[in-house]
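Only a single protein chain was left out; the remaining protein chains are all shown in position.
Moving on to subunit A:
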Amino acid sequence: MSLHDHDLRDTAGSPVGFDHSLDYVTVTVGEQLLGLPIARVHDVFITNRITVVPRAPSEIVGLLNLRGRIVTAICLRKRLGRPPMPGSADDKAEMVAVGVDHGGEAYALIVDAVGEVMRLDRSTLEPPPVHLDRAWAMLAAGVHRLSDRLLVVLDVDAILKLDMPAAA
């Protein structure tokens, strides 16, 4: 994806959500710092009560109750092709979740940890590097150069499209 493409998407009001705001909720999965466009994030919450759905796709951890709404929990780790967190098999383990909406339905992305909210300058945004794994490239909307590390901006809609292959 070229930078030019990117500009086009921004002006066309892309669903990526960072056209009006470059504020991100940062989360980590493993060592990787990831950013979710703040406009897409409804909630950040901790949950320990998940109903496992037998026969569900493997990325779906289960269902949880968020203030009377039934939310489908998706493991971001698994979605990004990482191995599951050690010890997460325990039912009672507390999980950090980021609530997002997609097509009128509520989803929760289970992450390792939630960081701060970052306001970043648009000039530091670059398209994902070309040699990035294809599956990752499909889920990433861009990369921000921070002083000490890189922040990968996730495309929430792509993440929730489970029929797209998970990163290997």
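Note that a contact is a pair of C-beta atoms (placed from the backbone, for glycine too) under 8 Å apart; a residue touches a chain by one contact, two chains touch by 3 or more; residues count from 1.
The rule we apply is simple: contacts and distances are computed from a predicted model.
> Out of "Cytochrome c oxidase subunit 1", "Heme exporter protein D", "Glycine cleavage system H protein" or "Chemotaxis protein CheA", flag the one the UniProt entry gives for the chain missing from this complex.
The chain we cannot see is recorded in UniProt as "Chemotaxis protein CheA".
> Looking at the full complex, which residue from A:I60, A:L132 or A:L146 touches the chain that isn't shown here?
A:I60
> Pick out which of A:V52, A:A93 or A:V117 touches the chain that's been left out of the picture.
A:V52
> Taking the full complex into account, what residues of subunit A touch the chain not shown?
Listed in rising order, the touching residues are 49, 51-57, 60, 62-65, 68, 70, 72, 91, 103, 105, 107, 162, 166, 168.
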